[in-house]
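Below is one structure; the comments refer to it alone.
With one protein chain removed, the remaining protein chains of the complex are shown where they sit.
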């Protein structure tokens, strides 16, 4: 699992799973299902999902015992994988994932925290007033945690880290020598849900936030944890104030991001990237190494290594400046 | 009144009102004035205001006893409505409104709050540490309020709501099943004032924030209350992190707004609208139903129903992409 924190409540009997999906269980027998995984990583005790022809090759060779899919896709599955036919594969998968990982769906505040002064951490950490710490947290040597900050459950912080005041962290792995300044929120679930006219359906976020050594995160920034994978901030990457990093984003090392930048879900940035203030990067993009993105740019497609871009949509910076004299 | 919270300190004698407006009272007699309202809704005990020829038809038929206006507009008023002649109608109206609703001008912190543990709400609400609650607040069943959050005076929260940590709410009506995540500020006055070289003059904000059922508001967002009308977030609308919604904005139901979007004052959005990250919408616009606005766009004019727009200024998305290949 990519996730060390969210507890798998399984195994569940397949008959229970059929019930929450409202599928007739006539043709099924009792069998334990241990986890929900993608087509490739499922073992023969797991359930998987298959929602698009794009993944046909993976579907052909999945080892999963069961697969949530549609009537038109089911014939792509191998014989040992039994299809669960539904109308909307992703919604049904979300429901089942939520059954295995119920803690990953909602981000209600952690009510299981304690004032750090009443814990054994008080002698190890220099902490401000009114610092709250949850269960299953580890903090290394020589760390500081500022006033009113809340380290909710499932946080691991390395050595020599400095957390500011009024900052909230949950479900995160933080390396050594990391600074997270004031008023940040790190590790909340992403903005991921299935729109529905009556009531949008949130899907589980079982990924975490991983912040590697020597990073700095500016004031008022928000870094959401991943849905099925992790959100990662690479080594020695510095973020300025009021930056938003969405779920599943991966940022390489030695990257510099100026104030108010936003990076949408699942985009992957290389190393040594420089991004000017207020730039935005759309979701599911690949930004290469050593890329420079001018402030205010809107990036809507992949950017090759070593490129310098500017504008909205962002294009070669020389071309942009020539066209906009 | 559109506002259930701000207390009308009236009635005031018209002679008192003339005094704060520095108007000679020679031609006036003692008479009680009960409220400040617009031309249409004023009754014959109220004071209204008329500052532009655009509203001539409404002025002709107002029932108000008094009207703040200019010398050049006064003849449009009916005989039973006595004009109060001033240099700047909106400034003078603001001063008088502030006299009736003094609590609506400044947003100094609510010093009348109590730790929730010392109130009867403690048995009804699952609350974190250091939660403060003001007077005149109601909270439904099965609600959560996170650590360090402050529910100032004049807040009504429905059932099954989850408020995050470090969040501040005031002057707001919140429906059922609403989530407001961490570090938000909801219900503060808007950015509305009359610029003045010596000292800008804030005008009253007697509107509230209304968040309907099933909404979600992301971390670090700010939603300002209305000046003369309300700010409204429609049913089942989801806002991502770091979004700013200005005063008087109305957003329809089932709308989805990605991170760092800003919507300026008094704009009205339809239902089923989708807005990409970092888009901005200017003030006083009308955005139709089912509109899609691409991330990073800057909308500076009305958008018809079912349109898809992109760019700055935002235009038809196909046209934009064709022109910007």
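Just so it is clear, A and B label the chains in written order, and each chain counts residues from 1 on its own.
In this text, a contact is a pair of C-beta atoms (placed from the backbone, for glycine too) under 8 Å apart; a residue touches a chain by one contact, two chains touch by 3 or more.
Because the structure is a prediction, the values reported are computed rather than measured.
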Residue of A:48, A:104 or A:166 touching the missing chain in the full complex: A:166
Residue of B:25, B:80 or B:106 touching the missing chain in the full complex: B:106
Per the touch definition above, residue among A:42, A:62, A:278 or A:307 touching the missing chain: A:278
Contact partner of the left-out chain, one of A:258, A:293 or A:309: A:258
Residue among B:185, B:215, B:251 or B:294 touching the omitted chain: B:185
Touching the absent chain when the full complex is considered, from A:62, A:214 or A:307: A:214
Contact set of subunit A toward the excluded chain (per top definition): 126, 128-130, 144-148, 162, 164-166, 177, 181-183, 214, 216, 218-220, 236, 238, 240-242, 254, 256, 258-260, 276-278, 295-296, 311-312, 324
Positions on subunit B where the hidden chain makes contact: 106-109, 111, 113, 115, 130, 132, 148, 150, 166, 168, 183, 185, 188, 191, 193, 195-200, 220, 222, 224, 242, 244, 246, 260, 262, 264, 278, 280, 282, 298, 300, 312-313
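Methods note: only the chains that are shown with their structure count from here on.
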Where subunit A and subunit B are represented by their mean Cα positions, the distance between them in whole Å: 34
